[in-house]
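Missing here is one protein chain; the remaining ones are kept as they sit in the complex.
For chain A:
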Amino acid sequence: MPRVTIRVQAEVFDSTHETTALLAGQAEVGGVGAFTGFVRGGGSLVALELEHYPGMTETMMRQIAESACARFGLVGCTIIHRVGRLKVGAPIVLVLCASAHRAAALEATEFMMDWLKTHAPFWKREEFADGHSAWVEPRACDDAATTRWGTLGA
């Protein structure tokens, strides 16, 4: 059974610590694909407020992780997504994919990020320097990126 770790948390994560935990005792791993998403600044953005749907979020994250493990033959994977108020420059999301070989590890990382962006129930509200805030609109290119993988399957 692949080692799957799913967490939704307010606290910051430590990618080195998470990688060590993912790899502990897994001698057949040849590489780990990793992605960390950060709050991108610009246009007087101060922070993002991340909201989610407790329960459904974890279910979708687990489905995405298990689907990636099956499809790419991963030894294990980790998804950590933060919620709450996150300032510009703060890390938001961590995806780690452990595999025997590089191609599967990197491809699985992209697969999981594409599905997370379009199917995990999180919403971002942007908070600007002048005090006004606005909900982030979804981007069509994120849907297009996900479509290339077909269905989530399992």
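One rule holds for everything that comes next: contacts are C-beta pairs under 8 Å (C-beta built on N, C-alpha and C of every residue); 3 or more make two chains touch, one makes a residue touch a chain; residues count from 1.
Throughout what follows, contacts and distances are computed from a predicted model.
Colleague: Quick one: find the hidden chain's UniProt protein name among "Molybdopterin synthase sulfur carrier subunit", "Recombination protein RecR", "Acyl-CoA dehydrogenase" or "Transketolase, beta subunit".
Modeller: Of "Molybdopterin synthase sulfur carrier subunit", "Recombination protein RecR", "Acyl-CoA dehydrogenase" or "Transketolase, beta subunit", the absent chain's UniProt record names it "Molybdopterin synthase sulfur carrier subunit".
Colleague: Touching the left-out chain: which of A:6, A:34 or A:50?
Modeller: Hidden-chain contact among the options goes to A:50.
Colleague: For the chain left off this view, which of A:6, A:47, A:68 or A:113 is in contact with it?
Modeller: Selected residue, touching the omitted chain: A:113.
Colleague: For the chain not shown, which residue from A:71, A:85 or A:124 touches it across the whole complex?
Modeller: Checking each option in A:71, A:85 or A:124, the one touching the absent chain turns out to be A:124.
Colleague: I need the residue numbers on chain A that touch the omitted chain, in ascending order.
Modeller: These residues of chain A touch the chain that is not shown: 37, 50-53, 55-56, 59, 81, 92-93, 113, 116-125, 135-138, 142.
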